[in-house]
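Here's a structure for you.
Note that this complex is displayed minus one protein chain, with the remaining chains in position.
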Amino acid sequence: MDFNHTEERRMLADSLRRSLERGADWAALAELGVLGALFTEDEGGFGGQGFDIAVVFEELGRAGASAPVLEAGLAGGLLADAGRADLVEQVIAGTLKVTLAHSEPGLRYDLGPITTSAASGTVTGRKSFVTNADGADRLVVSALEDGAVALFLVDPKSEGVSLHTTPALMGGTISEVTLDRAPAERLGLAETLETRLAAATLAVCADALGAMETAKAMTLDYLRTRKQFGVPIGKFQALQHRMADVAIEIEMARSAVINLAGHLSDAAPTRDRHVSATKNLTARAAHLVAEEAIQMHGGIAMTEEYALSDISRRLFAVDHRFGDEDWHLARFIRLSA
Amino acid sequence: MDFNHTEERRMLADSLRRSLERGADWAALAELGVLGALFTEDEGGFGGQGFDIAVVFEELGRAGASAPVLEAGLAGGLLADAGRADLVEQVIAGTLKVTLAHSEPGLRYDLGPITTSAASGTVTGRKSFVTNADGADRLVVSALEDGAVALFLVDPKSEGVSLHTTPALMGGTISEVTLDRAPAERLGLAETLETRLAAATLAVCADALGAMETAKAMTLDYLRTRKQFGVPIGKFQALQHRMADVAIEIEMARSAVINLAGHLSDAAPTRDRHVSATKNLTARAAHLVAEEAIQMHGGIAMTEEYALSDISRRLFAVDHRFGDEDWHLARFIRLSA
Amino acid sequence: MDLNYTEEEVAFRDAVRSFLKTQLPEEIARKGAEARPLTKADYDLWHSRLNEAGYLAGSWPKKFGGAEWSAVQKHIFEEESALAHAPRIVPFGVAMLAPVLQAFGSKEQQDYYLPRILSGEDWWCQGYSEPGAGSDLASLKTRAVREGDHYIVNGQKTWTTLGQYANKIFCLVRTGTEGKPQEGISFLLIDMDTPGIEVRPIILIDGVHEVNEVWFTDVKVPVENLVGKENEGWTYAKYLLTHERTGIAGVGFATAGLQSLKRIAKTEMQNGRPLAEDPFFAARLARIEIDLMAMATFNLRTVAGADAGKAPGAESSMLKVRGSILRQQINDLARRAIGPWAQPFVSEQLEGNLYHPGPDHAARATNTYLNNRKISIYGGSNEVQRGIITKAILGL
Partner (left out) sequence: MDLNYTEEEVAFRDAVRSFLKTQLPEEIARKGAEARPLTKADYDLWHSRLNEAGYLAGSWPKKFGGAEWSAVQKHIFEEESALAHAPRIVPFGVAMLAPVLQAFGSKEQQDYYLPRILSGEDWWCQGYSEPGAGSDLASLKTRAVREGDHYIVNGQKTWTTLGQYANKIFCLVRTGTEGKPQEGISFLLIDMDTPGIEVRPIILIDGVHEVNEVWFTDVKVPVENLVGKENEGWTYAKYLLTHERTGIAGVGFATAGLQSLKRIAKTEMQNGRPLAEDPFFAARLARIEIDLMAMATFNLRTVAGADAGKAPGAESSMLKVRGSILRQQINDLARRAIGPWAQPFVSEQLEGNLYHPGPDHAARATNTYLNNRKISIYGGSNEVQRGIITKAILGL
């Protein structure tokens, strides 16, 4: 048993943290190897394991970064599964931004049934909740083809593609994508979609863990320095005890992220049971931590200007990505039966 | 709108409280009118409304009394519904102790289907969770008769009746009753069972309210007097804030009891929606109050000798009488649809 | 005990309902139902309709042209307004400054200001909070120094709600530095047009411009704008804070919120069935509804007690704590209910298209959830309220 990250992963995490503090741009992230860490050696990267994902996204969450790294891993991973090493190479180099367009309005958190359809080199339908699509070079779009779900590569600038984009609660952007006979290159059947979504869910949880650490650090700092009635508010025992509970739940979330990272390569039923366990617990922890961080700060946490507002919105968003607390609880129960 | 009890009810509550403090026995309770307060004038009493039940049982719960008053109201009410004014008169006078034997093993909190059956002046079956049966003069037993549920009067001392009695978590005793062709006097169909159980559930909730007030008072007293690290532990803000939440939830429970008392005479669906709402909330509050009272006391609350142990067991028992938190939540949802 | 309104109260409720039905513009009600921000014109229009009907000064004493509503009547008015999604009465003039002027103001101040409050000629805002003070209001630092027949005011106020619409501000200022922090505070009325006042917007976590900072640099305020006596402003402010607040539990808002939540739960589909039929969601919803049924009665008990002359004491704090938590739980459940539609985060201040791509009921749920984190913080945080409760019951 060993709960220490490998030397390589620790170094990646450290340099990523420092770079993000200095405001690393997309090129710098690619340069650092952040994107390569999401892919196995076979795929052209140097990571791709659960713990690689965990260390990278914890740092991104800690920094509140909104770069489309999750999208690169998710859509890029599907490109790798389709045998498109050429494209994966560009994704890892940071020269090709990709994102997955799978969900559709009315599906809530379910993966199907989808209605977008493919015909003679085009796809038609509406895709929802496509993250960071506005800066993307290509969309990986799922569509029905002879009753089976297949994946297609679509250029968002082509005719027949329109995006309605808004800011996203978790940072970055989110788009509704309308496809009207949009030119599409077939990648293959979507057989690995659930596997890649399991990894993406781990990424969201690790990201939340980092964001929770930041929320905790900011709150502790505030409790130490902010005075009320002449003493630092951190001297008030009621807040101390709640802070202790916050710290405990973060350690629980850290443990849950480790569990999922360690079981990400297991067979689907075991893996998905861990996906749902970890996502359920992380969503609960993120909710508690964000609400408590705001409440213990008081008014200042309600302002857009104060950095906690970004972090707490990111934490509230956790529940809405890839299935919420109750959706995963129900799935955990099904998979445990 | 008026949230004050009538002068009569206030006087009854006051004298009941004082009598219980002096250790009133059964005769004294009957003398005081506690039993008469559970019946309407038509039935030979002078109360019988929701608020009569609420004031009586709040005091019984406050004192932690284990006299079979709930049983008198429940089984006695069924006798009244069966037109047995002769017996009701004795119940009100305190000279006839009665209790209801309805539930059966395996039903959990459901009211049916029961399997005890009646034939040629006898009943046969097993009844569960019969409270305070050991000192009772008569059991009111439900049994199937041509497919319908009817009620029968059974003398627990007759041949064919055997009791297995244990102490009950809420105080008093609880029995499993085995009936083997026990002589039984038919009372009529059990058409008013749900109505009487609604009143009994109100009684349990009001009882819990009184017990919560006692738990709160004992805890406040302990917080004021018990010193640790040189100061009264009530000076510790973490405990203060939890105590504030305890006080709030007790006020919520008090409000829920008022709601049910005020709607006890409504038509069945409205009444039962209030029964389930109030029972669900009261069970949650009782659980919180008892757990917090023990935790804030510390070790002494773990001892049988200290009076809180009786009170907290009584509060934990609330969830197990006439349907628990989740059973009533499900029922509330059904009745709200 | 009687859980029903009296005949008079029923008649009053019916009158309020009929007023709301006929006078509340549909567009404003829809904005309310969808929790969209109101414009100043919306507020002004509603203010004048209320005034015409005599509802604005409902709880004012008769000698000042009010109706001297009972606490129950006030409660009925607030609840019916919330259920109809009417805008709340902007409280700063009508409900906060007016009672202070009526109790402590000079005859001249009463005669001048009270009618202007009703007419809407003056829009007041509140200058109490200061940066770094939080719930420790008495630590305020904004100074007013007497020079001849003026005070010269310097300092900064914050959390000034809707200050961007106001032409007047009532302020607590420090006029003395001796004794306890509560001493040496005065209550000043200030014209927002006075040179030296600057209003800066604060954008909240949901992207809304609702509160402001107000900066005072050598602002000249005539001495006749002092309310009551110099250095006794704390008394007046406390009078306001302890002034009976029937709406503190927010039961009307909670009830309206629950209604709209139920509509969402019937519309949102999950696995081909309405979300309302999902057992986990139904359980969350039912628990909240059960709590609200109790909360409503808890609130009415306190309201009725106030009419019977009982001082609310710790009950106000209990209502504030539990009421704010309940409202936040309703907002939280609405956020859960809209599912992935919580992700598009559209707000007036952030860039991008302001149109939310999801169903109408999803357009503001996330923003409302975020915005209402404030209700357990402002007006004395829930932590401060818990302190008041334990002080009352523990007596330590």
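By letter and in written order, the chains are A, B and C; residue numbering begins at 1 in each of them.
Definition applied: a contact is a pair of C-beta atoms (placed from the backbone, for glycine too) under 8 Å apart; a residue touches a chain by one contact, two chains touch by 3 or more.
Quantities reported herein were computed from a predicted structural model and do not represent experimental measurements.
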Among shown chains, those touching the left-out chain: A, B, C
Listed residues B:Leu193, B:Ala317 or B:Leu335, member touching the removed chain: B:Ala317
Identified contact with the non-displayed chain, of B:Thr99, B:Thr173 or B:Asn259: B:Thr173
Those residues of chain C which, in the complete complex, touch the missing chain: 279-280, 283
Chain B, residues in touch with the chain not shown (by the definition above): 103, 105-106, 108-110, 128-129, 164-170, 173-174, 176, 226-229, 236, 238-239, 291, 294-295, 298-299, 301-305, 309, 312-313, 316-317, 319-321, 324-326, 329-330
Hidden partner chain, residues of chain A it touches: 1-6, 51, 220, 223-224, 232, 234-235, 237, 240-241, 243-245, 247-248, 251-256, 258-259, 261-263, 274, 277-278, 280-281, 329, 332-333, 336
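Note that in this section only the chains that are shown with their structure count from here on.
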Central subunit by CA centre of mass proxy: C
Inter-centroid spacing, chain C versus chain A (mean Cα positions, whole Å): 38
Euclidean distance of C-alpha centroids - chain B vs chain C, Å: 42
Multi-chain contact residues (two or more partners), chain A: 236, 238
Where chain C touches two or more other chains at once, by residue number: 383, 386
